[in-house]
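Below: the structure, in structure tokens.
With one protein chain withheld, the remaining protein chains of the complex are depicted in position.
Chain IDs A and B follow the sequence of writing; residue 1 opens each chain.
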Amino acid sequence: MLKFRINDIDVEAEPGWTVLETAREYGIEIPTLCFHEAVQASGACRLCMVELREGDWTKLVASCVYPAKDGLNVYTESERITNVRRWIFEMLLSECPASQEIRDMAAKYGVTSTRFAIKDPEQDCIMCGLCTRVCAEVVGVHAIATQSRGVYKRIGSPFMKPNEACVACGSCVSVCPTGAMARRIDLVRGKMEENQTNAA
Amino acid sequence: MSTAPKVGVFLCECGDKIKGNVDMGLLAQKVVETPDVAFCKTMPYPCLKPGIAGIKKAIADAGLDRIVIAGCSRRLMMKKFENEMKDSGLDVGQIAMVNLRDHVALVHPGLEPAQRAEKGVKLIRSSVADLAAMVPGLRFQISIEKPVLIMGDGIATYAAAQQFARHGVESIMALSLDDEEEIRLLHERYPGERQNFGRVRNIMKAVEESPLVQRITVGDPIAKNGKTGNYSVSFENPEGGAPIAVEAGLIMACLDGEMESPGPEFGHNGDSVICQSEADEHLWTVGPYKGNVVFWINDVEAGTPEFAHLSMRGAWSLGRAMVERSDKCNVTIFHNQDTPLPLSAEERRISRKLGIQWVAYDGKICPTVQARNLTYLVKDDGLERELPWDQLILSPVRVVGRHAIDVASLLNLDHKEGRFLRAYHAQVRPENVGRKEAILAGSAAYPCDLSQALAQGRRAAIKVAETIDLSKDGKLFSPAIVSVIDLEKCIGCGQCEELCECGAIQVVEGIGGAFGRAVDPLICTGGGTGAAACPEQAMYLQNASTIQREAAAGALAKELAPGEVAAFGCTWGGYAAADNVAKSGLAMDPRLHMIYVPCVGQIDATVMAKALLDGANGVILFGCVPEECHHSYGVDHGWSRVNMLKKLLALAGFDRKRIALAHADFNNPEGFVKTVEGYTEIIAGMEPIERSPQNLEKLHAIYDTTKNSRVRLLLSAALRRPWESVYRGAQRHALEYDQEFAGVLAEEFAQTRLTRALKAQGEPQTIKDLAVHLDADKDYIAEMLMEMASEGKVNMIHKQRKAHFMV
């Protein structure tokens, strides 16, 4: 058993648990976006950042991937964390302004506008890759993936055509935190009749 | 395994999402009171590592042999639980999930937390009853030690055999032609590909030299028996005499498509107007043509635009060979402007150098063949033009030959309607996606060029070899959820074989020498449509049986209040749509209580009847949108059964609307919510079925009628909708069939009631007694009784000069 503290509460964890998992077991909620119980954590969205303190030394880590350790001192709602979270929400708002889900979530944390430039007002995807991970890890068909890189990165099926590999289970739509996949799924699943003739 | 099932229930709080909306204390208390529940625990997150550790501990401490996790979407979470619980001794089928969060906690804003808990209890009890009714069926190991048989004469045979040899797998090529004949046939089946024949010869040589490849010369195949790992196939003996028998572990089919000449509307005459395979023959036996040679890529006009690129490649290759061999030949390739040029940059350069003309025509007006001219239109120009020709070469018509169809049907590969053999296969889980592709290669599957055919052969061989590797490592097991046939009950009617989309049903020797049926567990996708259709209920889905579904439906129905509705939702349509309601910020009518099923085609009519019998006043099935059914026709099967139930309800004097079928798309939760509301309103607007002894008697009779073999046989023989354009068996007349079926139902329903009544009374009854008892017409009762007496179903005796009947 590992012993450490979260928000000054003593907690215990087994080796292999993450800080996030331990916190949730003790009823301490940490907001997440790209985390889903069904798949491996990836630490992409940084919303689950927590502060680790040791004396006057502190550091910020993503709790969804940070392993529990003996003697940690974790704070999930410190001033620094709240500040970082607001920054992340502002960045998310500039990145995908079209997502109502993100706007709602940001508003819950008191963020309603962003100081960053909005590149694409139509964008609703935060590129967290949850959909592609579910497609690969849970469904096991790899019908969608991230494509290109940097600012051109996007999610979709190869050649932006309906992918024969897609089994149309809708798992990607269910896990998508922004609702973006609901608008993209028809491009991926296509019509089954068509998939038949498109087959290479 | 202990005899009494021990079910554990784990309630998820999901942070605040469930805990904040559902009275967890009340829920846990009611769950504990449920029969068969040996353990119940509320957890913050059963799905995270701490939660999973807790579940495993509970399984070990309380000796649980099946568990229900009431949390969120099973579509997303089940795989994780199944993987995690494997080392706790729970297999697929022993874990069930209830979507407490998305079907209860977040979608009923109008309810109090205690009311939500009440609804949750109903769903959990239904799930517990399902698991408790399970008779665990075990997986068994399958070993493949015999060689792979490659049959069908397709050219891919050689590529597959070569791949098997590379992989160290033994194979048998059963061919009716020798290598030279195969090569000679190639130009007919893959015109314009002579430059690739050298490669084929190399492969043939490699195969001949391999000690792992055995070659036998056979005639037409006669029969195939057995299952994966143990097949025997017999062929006609080309030299006469006894048939040739081959033993094999797996069978692969390599089938080439054939080419036919186009019809007279394109002017084909076999001389000046020919098709590409004839041109290929002429080029290599006689030589190039002289003068204007025109290749008309007429695939679009012939109704197969999807093959235009193949014909273009053929024309390019043939045309190029002609020009390279003769300077007296001008080649023009004449094609629809919508078909893109299939040439690489380098080839375009060569084409220009050789002076091959590419003429694109506007398909608005079909070009017409005239003596020495073709008339056509070009884009954005209304002027008709003429293209002179001396030799006109048309695209071939691609078909599947008789031989290929015979082989395919012997191997159960021809079940899908359509002109070619390869088709969309039940996409249920990755491991059984593309099973058909793994054992079928060549252009009869779907038109392709020679190198694609060879590649298919190789690819299929790789997949087959992977299965054999698994077997060698002792890791090849039958799936947990798979159809099984009880040979003691099987009458060998063959309905399952007709219906099975995966081709998993094999003919075996049944009891007393009759022909029974058995399921190949490695081919079965576990969809359960066959099991639900079995007239004798001899086939059942192991670990997800109809008995379990009946228990689930019954347990739910018992709990339902008068205005509430029992629903069945399929993984892909209804259940998934319900999962997405909360995500879209919508609310759902709380009166709907949905039970999970993999496919609505898996729901036996007995399950629907059971729900009505045990207390449901309305039952609705939510399947996929018809064309999107993942089990091919599951939703149509559901439709047929729902309609039978409607007829039975009407016969018993109940409202037909008490059962309904609906379609849902997971990405249209708005539509789903509307459908739900529409149906719950209908049911709420009706008086509930009064559970009087008379009504219960009728409901019981409905339930018994759904088990009647004659009714089930008729139903399963016509599970598809009459307007489906192609299906096996004779096309039925929609109305005549239905009238006949309704007649049979009425008869069987009445007889069921009479039998039940006679059994219940115990002593002989007069016609009048029975008519009063069943509240039915006396003459009709008399007619039924006389018929039953003549069939020996009842005995007629005379007491006080009046006819009395008894069972």
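Methods note: a contact is a pair of C-beta atoms (placed from the backbone, for glycine too) under 8 Å apart; a residue touches a chain by one contact, two chains touch by 3 or more.
The rule is short, and it goes like this: contacts and distances are computed from a predicted model.
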Among "NADH-quinone oxidoreductase subunit E", "DMSO/TMAO reductase YedYZ molybdopterin-dependent catalytic subunit", "Lipoprotein" or "ABC transporter permease", the UniProt name of the subunit that does not appear here: "NADH-quinone oxidoreductase subunit E"
Left-out chain, listing which of the shown chains it touches: A, B
Among A:53, A:69, A:86 or A:161, residue touching the chain not depicted: A:161
Chain not shown: contacting residue from B:3, B:344 or B:692: B:344
Candidates A:111, A:125, A:144 or A:173 - the one touching the absent chain: A:144
Contact set of subunit B toward the excluded chain (per top definition): 195-196, 199, 317, 320-321, 324, 341, 344-350, 352-353, 451, 454-455, 459, 462
Interface residues of subunit A (partner: the chain not displayed): 132, 141-149, 157-159, 161, 163, 165, 200
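We adopt the following convention: only the chains that are shown with their structure count from here on.
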Interchain centroid distance [CA atoms averaged], subunit A/subunit B, Å: 35
Contacting residues of subunit B [partner subunit A, same complex]: 15-16, 44-45, 47-51, 53, 73, 75-77, 79-80, 306, 418, 422-424, 427-430, 433, 446, 571-572, 576, 579-580, 583-584, 627-628, 630, 666-667
Complex interface listing, subunit A residues touching subunit B: 13-14, 16-18, 21-22, 24-27, 29, 36-38, 134, 138-141, 165, 167-171, 173-175, 179, 182, 185-186, 191-193, 195-197, 199
